[in-house]
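Structure below; questions to follow.
Note that one protein chain is taken out, while the other chains of the complex remain in position.
Let's look at subunit A:
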């Protein structure tokens, strides 16, 4: 296919709470990806960084910062900020550059150091800022995850034990991933014994934030063939579409949904809209997918994503989980990396980390957590302000 690019290298700095500057994690990930690709740094002609924004300062303008740390060599740079989808937008920028014929090899890199304490809005009296409003009224991030979880329970009969099973499954996978932050296995009883945060979600149902870095070396298919890597995994689709008006699902940081009172409104919710475009672009359907990496900000959210990716009918994800279908060795393994449950979220790196995992899975290099015979993988990722992404990787 003409819109495909090759993934030559993948690299990650292990996730954790290391307390270093984010540039270190990004450089470590980039160097690993370069070694993995066997591509000399000077051959990289485009550096695309995923940034995070804190206090109005976008992670030192990530693309240029990483390019300088690796040694200025005259490549063009780009910085993408799209909340949790920053990495996917940085990847999309690199793909556009390559497909336009403006460069052959690009580095895509994202890294983050998580600040200490709560992520809270600026103070004062600022009712024009939805983030200020919701915190003032006592509505935090777990509130939204819990609303989705409780709705699953009332509508589909999911239970808190089901949510705990997601944690147990992901912890078991992550225990086999040297790059994961949390490598301990847990039982459903452990989850049930953790403190309630936002009913029905407990502390162990909700993901942490972490330091980490992830990088990809991507190239034109021509270049990949010339260096003897014509069979490298391909990026077959990158979807970063918005939801469509007027979605009935209340999303962070809003206090209310849009109204669908006008005539002729056919809304598509945030999570459901992303994979539609991804499948269309890759020319495949959900039945072709062998493995998925989804954004489990909460255990219950993994079940929502499975349905939004149409890996099963709406309301049936918990039954898939109970049968072991989403475990490694099951029909459609989800989060074989261990997911956010084992990594914690490192915002501008996370969407790229998902693609790194799929790359290793499709190459058959995932060791004890290998999904046997995986040929097609999909990611799904969610961030603030209508930003999200879904990437399809094919062997």
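Assume a residue touches a chain if its C-beta (ideal position, glycine included) is under 8 Å from a C-beta of that chain, and two chains touch if they have at least 3 such contacts; residues count from 1.
Keep in mind that, in the parts below, contacts and distances are computed from a predicted model.
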From the list "Zn-ribbon domain-containing OB-fold protein", "Formate dehydrogenase delta subunit", "Putative ABC transport system permease protein" or "Chemotaxis protein CheA", give the UniProt name belonging to the chain omitted from this structure.
"Zn-ribbon domain-containing OB-fold protein"
Out of A:139, A:215, A:236 or A:278, point to the residue that touches the absent chain in the complete complex.
A:139
Listed residues A:31, A:150, A:310 or A:363, member touching the removed chain
A:150
For subunit A, residues touching the missing partner are 118, 120-121, 123-124, 127, 130, 132-140, 142-143, 146-151, 154-155, 195-201, 244-246, 248, 250, 255-265
